[in-house]
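On to subunit A.
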Amino acid sequence: MIAFIARRFGSGAFLLLIISTIAYFLMFFSATNVAMNILGEDATSEAILAKQRELGLDQPLLERYWAWLTNAITGDFGISWFTNEDIVKTILARLPITMTLVIGAILIAAVLATILGMTAAVKGGAIDRLVQFLAVAGFAVPNFVVAIFLVTLFAINWALLPATGWVPLQEDPTQWFLSLVLPTSALVLATVASAAQQIRSAIKAVLEKDWVRTLTSRGIPRREILFKHVLRSAAPAGLTVLSLQFVGMLGGAVIIESIFALPGLGSLAVESTSKGDTPVVMGVVVFTVVIVILVNLVVDLVNGWLNPKVRV
Partner candidate 1 sequence: MTTTPTAAATHGAPLVRLSLLQRIVRNPIGLTTSIFLLIVLAIAILAPVISAFDPAATDTDNLMVGPGGAHILGTDSAGRDILARLFFGAQTTLISAVVVVVTAVSIGVPSGLIAGYYGGKFDGVSSWMANMLMSLPSIIVLLAVRAAFGPSILISMFVFGILITPSFFRITRTAVMSVRNELYVDAARVSGLGDLRIISKHIFTVVRAPIIIQSAMISGIAISIQSGLEFLGLGDSAMISWGVMLNEGFRNIFINPMLVLWPGIVISLTIGSFALLGNALRDALEDTQKLSSKSKKVAAAAQAEVDHSAAPADAASHLLSVSKLSVGYPQGDGSLKKVVSDVSFHVDKGEVLGIVGESGSGKSQTAFSILGLLPGNAKIATGHIVFDGNELVSTGEGAISQKAMTQFRGKRIAYIPQEPMSNLDPAFTIGYQLVRPMTEVLGVSKKEAKVRALKLLDMVGINNPERVFKSYPHEVSGGMAQRVLIAGAVSCEPDLLIADEPTTALDVTVQAEVLDLLRDLQKRLGMGMVLVTHNFGVVADLADRVVVMQYGRVVETGDVREILRSPKEQYTQVLLSSMLEGKTPMTMLTGNAKEQ
Partner candidate 2 sequence: MSNVLDVKNLDVTYPAKGFGKTGFKALNDINIHVGQGETLGLVGESGSGKTTLGRAILGLAPVTAGSIDFLGKEISHASRRERRDLSRDLQVVFQDPYTSLNPSMEIGQILAEPLQIQGLDGAAATKRIAELLDQVGLPSDALHRLPREFSGGQRQRVAIARALALSPKLIVCDEPVSALDLTTQARILDLFLQIQKDTGVSYLFVSHDLDVVRHISHRVAVMYKGEIVEQGPASQVTVNPTHPYTQRLLMASPVPDPDRQAKRREDRKALLASQAKLANA
């Protein structure tokens, strides 16, 4: 088990190194005219040269990469080109907002999708068809369209919920909660149906197993077979579905945060991309990949624990 975890950590670190290297060279290779973008159109050429030296852009790319990498390993991602703020600090300040949004959404989606998928697989009929229909609808309507629709309806037409903005929990728990309702709903609505459909298929596959019939013949109550045995066997497939949905939600959060003006990681990514603040974009990429690797690691561990053939 320990060897398994160590191997997964090793492969995760390797993955992170490769992705950050590719991202670094792509982004910094093409990062030209940065100094002028920062100083404005009418800056003098001396000022621009000075700015370039200040940012280290006069150094060879390879040397800058090495410096970035050695610093990054110690947890120093440098400072923003535009605001001079420490990148790790900026990211850490925004990370909780994104995580609240995404983790809240994935938990709600997981519960709803499991209930819907289970009901559809077991009962069939109208509920089954509804899940299938919703899955197509959820696929067809992108999350930003859902978000716009929610804003129009709940915030503009009925004025029930705040359209945009973020209230910290410490400041006003009620407002904090209300400010999260619409963005979380948008993320959940866009993913829950397709997750439910995939969980439905996983459960249907398990229900066709011979041992389900044999357990029934032994007099085990139907409810216990469904919730203890079938759900357990379908769990690895379900977790894999949810981990992919989680990765999708991290991307979805980028758009959702922009729509609802939430100061999270996603809106930071969008802002710094449009400005051309390459070190910040780089930091966001690395952080996101780390989160994804950790989530996949946890899912692998849980799946390994669920499977007696792997568990040692």
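A word on the picks: all candidates are chains of the complex that A comes from, given by their letters.
We adopt the following convention: a contact is a pair of C-beta atoms (placed from the backbone, for glycine too) under 8 Å apart; a residue touches a chain by one contact, two chains touch by 3 or more; residues count from 1.
Model, not experiment: these values are computed from the prediction.
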**Request:** Consider subunit A on its own, then decide which of 1 or 2 touches it in this complex.
**Result:** 1
**Fill in**
Per the touch rule, the subunit A residues reaching candidate 1 in their complex are 15, 18-19, 23, 26-27, 29-31, 124, 136-137, 139-145, 148-149, 151-152, 156, 209-211, 213-221, 229, 232-233, 244, 247-248, 250-252, 254-255, 258-259, 269-270, 272-274, 276, 278, 281-282, 284-285, 288-289, 292-293, 296, 306-309
